[in-house]
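With one protein chain held back, the other chains of the complex are shown just where they sit.
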Amino acid sequence: MTVTAVRFTTPLPDLDRVTRVDEVGVNERVARFQSRSIKTRSKVEALKMVLSMIDLTTLEGQDTPGKVRQLCQKAMHLHDSMPGLPHVAAVCVYPTMVWVAKRALGSSGIKVASVATAFPSGMAPRKIKIEETKMAVAEGADEIDMVISRGAFLQGEYGLVFDEVAAVKDACGDAHLKVILETGELGTLDRVRRASWLAMHAGADFIKTSTGKIQPAATMPVTLVMLQAIRDFWYETGRMIGMKPAGGISNSKLAVHYLVMLRETLGNAWMTPDWFRFGASLLANDVLMQLQKQATGVYQSADYFSKD
Amino acid sequence: MRPAKGRDVDTQTNKLAFDGGWQYAPAPESTDHIRIDDRYGLFIGGEFVEPARKGAFPSINPATEETLAIVSVATQKDVDRAVAAARKAFNGPWSKMGAAERGKFIYRLARILQERAREFATIESLDGGKPIRESRDIDIPLAAAHFFYYAGWADKLEYAFPGRNARPLGVAGQVIPWNFPLLMLAWKIAPALACGNTVVLKPAETTPLTALKFAEVVRDAGLPPGVVNIVTGAGETGAAIVNHPDVDKIAFTGSTGVGRIIQKALAGTKKKYTLELGGKAANIIFADAAIDQAVEGIVNGIFFNQGHVCCAGSRLFVQESVENEVVRKLKDRMETLIIGDPLDKNTDIGAINSKAQLERIENYLTIGRAEGADMYQSSCPVPDRGYWCRPTLFTGVSQSNRVVQEEIFGPVLTIQSFRTEEEGLSKANNTPYGLSGGVWTDKGAKIFKMTQGMRAGVIWANTFNKFDPTSPFGGYKESGVGREGGLHGLEAYVSLEA
Partner (left out) sequence: MAKPAPRIPVAKTYKIYIDGKFPRTESGRYFPLARKDGTVIANVCRSSRKDFRNAVVAARGASPGWAGTSAYLRGQILYRIAEMLEGRAGQFVAELVVQGVTKKVAQAEVEASIDRVIYYAGWSDKYQQIFSAVNPVASSHFNFSLLEPTGVVAIIAPEDSGLLGLLSTLMPVIVGGNTAVVLASESLPLSAVSFAEVLQAGDVPKGVVNILTGFRKELNVQFASHMDVNAVVYTGDSDDVARDVQVEAARNIKRVVSRAGMKWSSGSAQSPYLIKDTQETKTTWHPVGN
């Protein structure tokens, strides 16, 4: 059965009309987010929100079904001795591991996200990238995390990058598409803003900072620029787009600062796993430790929290 | 195809939802680490002394309307005494001391300020109403930095003025305002001491506490008695200092109205003077600016520190083609500004400094509306007690509106559109003031053309409200005369007779 989709794509936008970005100004705004003091009940609320937004991730050459099953176990049982915890939003794996995750997660409500399009480099023929996407979706992936062609973008081949995203979106069918910009390779915030604008117009449901495979991965300045692009896109089209910073967010304090940034840029509507995700692996345990500390009043040890 | 999600945002009216949802819990700075005495005398000749007459006034916390301490009023006799102490110190140990030694005393002041930074920041917020975030992150660190910077100049003055032998003037009389109390004290005292002068300083009557705590620092640093004297009081005390015949130099920061009176009062005397007065700065945003950062610059320029800033960017000029976008982004950003308890670490905008100032601001809001301007305020809640003003915009105004011409000294921004560079520049300069200005554009040559054309002493290009001890600050035209900060700030405190 095919669902006749109403495509929310528009023609290639004029990237010269995208607002410029001043790096120093962005850093200053970020510094204000980082000086917010999130305490007591708002801290607990935030930490739980962070948990619910995590895409627990394993994207290693050495991944096996066994490894993925263990990750899914963690996803469903973050820390059973602590009641009232939400589950993570999704588990993120390579296409060949989608069937493992799907089976392991069952009806837990946790989504299966799959990378595709020759992640992380994106250096493969279009045909293969589309094939891979279709394969992941067929295996049951709820979400596809694709990478844009950075080389083409830096060359100024915006049409090519745009068409590719649109084509992958087509291949996704009912799956949601996250478009990874790999901001660490784009270099400047101006380019991040333009790439965000392009991806959203091409059909992205989420825009994502990084593959997590190079440095720098997600940073607050880059994320802020992308959130501002999402806001402008919403004002222009009425469409909400989600955002996912990935890589480099390994402690709770930083994650909570991201939530502050999200709240003050886009407001309450985006503060759910439907619209914001953290691409992280070590973050969950740090959040759990912080929650435990809030509940008991004492600092915790990693020995008491299961590793994957 | 993803099912259309119930959109939680109201796209009918296209507004982002900043109310409700996840809120920041109160995060108050504690006050159990600070010490404020019940009563303060005057700091003259190295110690706290009783005033000649029993006059006193309360220093009030503008967020709670509670009294923090009782502060003395210095009368003519006390000012005489303070000036005499300063003169004695100048003729005595302070002049005889080597310049390097003098510098080391100033370093002591800087270090002790850093050590007591948290206490000073807390008291500054209690006394004046500014958010603890501002006093902690900006006011106090900058104040200490000023002392550090000028400490280093003390023994290097021979390099500051080519061909001239710089000598101290003598006794400096200094009167400072309530908007950055400790920072303004640092701007005055640090260069004065570095150049070998001694000082008599009067803090503003609504914010005397950090100056009085600074007197403790002076005492604890072991400065020779009389080098720094702090006398509290209001207009009469200030006048007594300005008119005192044995003061060699007057430094004043405050309104243009009072600056004018002082310049007149000093006419015919041999006293040198510097005046740092009011402003009505233009903040100019071009279509090719980094718009989101410019909006942050607007907010920084007029809403932080409750708009109690002489160099505030209070007149926004936005190029017409991006006017709607800028105003929309500005309003969204205003909705995320938190007004509240100055001691809460999440407060962005604190209390208005005094009841009198709030009345002045509200009077301007009335004038603006009466003039036919459209007024917009953010919707954040404000506490019941205390003096508060929400961030406010006036649109539908032009250069002929009073709210556009006159300094309001509150979180009130007027917005005008412009079309060409010439128009923007011409309107920016169309004011008797000339303290500061801002310009936002990504085009390099245009940046320099605009910064060269704007007639103001401090021009922020693609940024706003930045301060540094190495950077000279002061106005053109009726915004004052003289510069504070940097190498140029030394000039006010030396004699360069050939």
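Chains: A and B, in written order; residue numbering restarts at 1 for each.
Criterion: contacts are C-beta pairs under 8 Å (C-beta built on N, C-alpha and C of every residue); 3 or more make two chains touch, one makes a residue touch a chain.
Treat the numbers as computed from the prediction; the structure is a model and nothing was measured.
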*asked:* In the complete complex, the chain left out here touches which of the visible ones?
replied: A, B
_Listed residues B:N179, B:T256, B:S378 or B:S417, member touching the removed chain_ = B:T256
_Given that one chain is not shown, which residue among B:L277, B:V322 or B:I339 touches it?_
B:L277
*Please give every residue of subunit A in contact with the chain that is not shown.*
22-25, 27, 187-190
*Hey, which subunit B residues sit against the chain that's not shown?*
145, 161-164, 256, 259-261, 263-264, 266-268, 275, 277, 432, 447, 451, 456-463, 466, 468, 470-474, 476-481, 483, 486-488, 496, 498
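FYI, only the chains that are shown with their structure count from here on.
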*When the C-alpha atoms of subunit A and subunit B are each averaged to a single point, how far apart are the two points in Å?*
43
*asked:* Looking at the complex, which residues from subunit A come into contact with subunit B?
replied: 3, 5-6, 19-22, 24-26, 28-29, 35-43, 45-46, 49, 173-174, 176, 205, 228, 231, 234-235, 238, 240, 259, 263-264, 266-269, 271, 274
_Residue ranges of subunit B in contact with subunit A within the complex_ = 1-2, 5, 7-9, 11, 14, 16-27, 133, 137, 288-294, 296-297, 300, 328, 332, 336, 345-346, 442, 462-463
